[in-house]
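The complex appears here without one of its protein chains, the remainder shown in place.
And now, chain A:
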Amino acid sequence: MTLGYNTLVVLAGCALLGLAAGTVGAFALLRGRALVADAVGHAALPGVVLAALIVATLGHDPRDLPPLLAGAAIAGIAGVLSVQALARTRRIREDAAIAIVLSAFYAAGVALLSYVQTLPDAAQAGLTKFILGQAAAMRAEDAFWAAAVAMLALLLCLLLFQRLRAACFDPDFARVLGLRTARTDLALLGLIVTVTVAGLQAVGLVLIVALLVLPAATARLLTFRLPRLLLLSAMVGAVCGAAGAAASAIDPDLPTGAAVVLVGAACFTLALLFSPDRGLVAEALRSANRRLAMAQDHFLRAAWEAQEAAGAGPGTAGDRWTPIAAIAAARGWGEGRAWRLARWLALRDLVALSERQVHLTPRGAAAARRAVRAHRAVEHHLLALGAADTAGADRLADLVEHGLTPEVATRLLPEPSALPASPHALGGRP
């Protein structure tokens, strides 16, 4: 592979295309129009083939991009209009209408293509590339065309930013304001068609929808501010486009569309897993932390209450050692789990470990007292409200006591600073 002028132009063109697709795709996703791009892409095929056929019949070069794109746009718009007309009959829903139109137009395109290929003319040259995309086959002038169209869409998208945002979030309210949301929707549809058509040759009509959806979906996981979302989406789109073109230049047999989508899907998966805020890993960590904090509170409280049960009395934790087995029994835990928790708490200097027994350190006793107080505050509050019986109050308090600040606990307690007695007998639970 050589990084010739042509390759560089194609690379830049695909990056710009991705930039525009990412931006337009963000609004398409927010307006619930993601599948429209799929319909446009598939519906474009018969338009491309017919345009090539007409151009060749007229004696011009059938590989010239502008007529092909015009054909694609006309057929794509016809496809979208058919979807809307079908949905308006109220006989089928929009998703089914999209599926029907998309496949019918695509089938018509495939049939036309097979017919064109039987002609002696070279009209079919390069047409199959439109299906899966092949950036490596693009000429510099094709890349210029695609990039110019994409930039136009990007510019329009930024100009219409406020209108698109209003129409995407709450179209009814926008209409009451007097904004013409029907026109805004039409503009968005035009933008989707434009970007889709511009990307046909590079990405291919089967997978072009991914270039609109994946960057936007990735960005949504990373931010909740629309300007930042647009920027991120555009950047991911550019990376996808450039990576697809590069892969195609390295291995011309690899369909560009596949490379674009694989890069996009990788970005999305990474964001889904590792987004600091909405990522699955971060969420799993947060919930594991919460569970550990809960278990820790429960262990410390059991240790404290074991002292109370042994006669040390509330607030005066004696110097006794408590068998871990007793704590496990009080919580209904297996001994292994109680052991692991005891070791963890010993590491944090909240308990001292000896043989099979634990003892609260001063820090541990303070933490345990807070936990006990929070638990009983909730219990007494629920009982005073008559919201639960003793056992129910105990169970509910186990769930909600964590994260209760001492101030809130004080407000729930009838007598402010005291550590009240447990409303139920301490020790093992049934």
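One rule holds for everything that comes next: contacts are C-beta pairs under 8 Å (C-beta built on N, C-alpha and C of every residue); 3 or more make two chains touch, one makes a residue touch a chain; residues count from 1.
Keep in mind that, in the parts below, contacts and distances are computed from a predicted model.
A.B. asks: Given the options "Cysteine desulfurase", "Metal ABC transporter ATP-binding protein", "4Fe-4S ferredoxin-type domain-containing protein" or "Deoxyribose-phosphate aldolase", say which is the protein name UniProt records for the missing chain.
C.D. replies: Going by UniProt, the chain not displayed is called "Metal ABC transporter ATP-binding protein".
A.B. asks: With respect to the chain omitted from the figure, which of A:G178, A:G336 or A:G386 is a touching residue?
C.D. replies: Of the listed residues, the one touching the omitted chain is A:G178.
A.B. asks: If the hidden chain were put back, which of A:L159, A:L347 or A:A391 would touch it?
C.D. replies: Final answer for the missing-chain contact: A:L159.
A.B. asks: For chain A, enumerate the residues touching the unshown chain of the complex.
C.D. replies: 30, 90, 158-163, 165-166, 168-170, 172-179, 220, 223-226, 229
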